[in-house]
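Excluded from the complex is one protein chain; the other protein chains are retained at their positions.
Up next, subunit A:
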Amino acid sequence: MTLAVQFSNVSRQFGEVKAVDRVSIDIQDGEFFSLLGPSGSGKTTCLRLIAGFEQPSTGSIRIHGAEAAGLPPYQRDVNTVFQDYALFPHMNVLDNVAYGLKVKGVGKSERQKRAEEALDMVALGGYGERKPVQLSGGQRQRVALARALVNRPRVLLLDEPLGALDLKLREQMQGELKKLQRQLGITFIFVTHDQTEALSMSDRVAVFNKGRIEQVDAPRHLYMKPATTFVAEFVGTSNVIRGDLARQLSGNPQPFSIRPEHVRFAEGPLASHEIEVSGLLHDIQYQGSATRYELKLENGQTLNISQANVQWLDVSKQHQTGQRISARWAREAMIPLHDNVVGGA
């Protein structure tokens, strides 16, 4: 299997700040790969390094086997969908989409045909004559996508493309992007700070923190087996238990994570594989499909518990804040964390 993009020990420094710090990633051809992290974690800089808007301070970047460091953006076989879409305001939609073909010298009738095909692909056929200002946010997003895809790149870079859309439209576009990627079979590299987005769309996700990669894994593994505290807390919500309490509960000083939905209120006798804690119910948040409870443990730590709201559960047994309550979880739901792990693959 060829690699679409390969980072070997890549760093990018801005003055004193290391935006990207010794990052190594292998992105497979045809993969939907997400770069996930909070703002300022280096994920966007990595994308810009692939696009060629930034050059690495050290390290090597290979795109389909060829060294890309030093190449300007216009000599790379990758295209970008920008966060602000970056549509040319003085051109109509068709000219925007045909732009990449025009600058490469493709003839007028050919590029018109291909641009119209690309617009059809994003369900915007017949919008060619409009100016970008006449389109809604979601439509601009699709034009930006068509404009990038018309060049038939082998790697498509997406820089938080759904960030400006409202929730419903965003969910719809997530599905469409995923479908498009499967249909075209090209590599998508997707930058996002939204963990649900990354989990639901990607084949694999790289979690960034402070310029370094904390973990690269398939979404399921990332969620079920987070390697570090950061990943456990950033991807989904976690109860990270460390110190004396960790030793007391697991017999091991290593910190561990327990997901809120894996904790349940104590009922019946304690099974041998279960662990029980008790505390005061501090807060109850009704969230629709689930209810979140905050339990204050004796050592002051807060334990989050999430219980699915199932219709046939006895609603008369509702809990009250201030109530003393016991909660338990299965021993195998505890995920040991390794905070001394350094990033990179």
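By definition in this document, a contact is a pair of C-beta atoms (placed from the backbone, for glycine too) under 8 Å apart; a residue touches a chain by one contact, two chains touch by 3 or more; residues count from 1.
Simple rule for what comes next: contacts and distances are computed from a predicted model.
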item: Options "Sigma-70 family RNA polymerase sigma factor", "AAA+ ATPase domain-containing protein", "Na+/H+ antiporter subunit B" or "ABC transporter permease": UniProt name of the undisplayed chain; value: "ABC transporter permease"
item: Hidden-chain contact residue, picked from the options A:4, A:27 or A:51; value: A:51
item: Candidates A:15, A:72 or A:322 - the one touching the absent chain; value: A:72
item: Which residue of A:84, A:166 or A:276 touches the chain not shown here; value: A:84
item: Contact footprint on subunit A, counting only the chain that is left out; value: 51-53, 72-74, 78-80, 82-84, 86-90, 99-100, 102-104, 147-148, 151
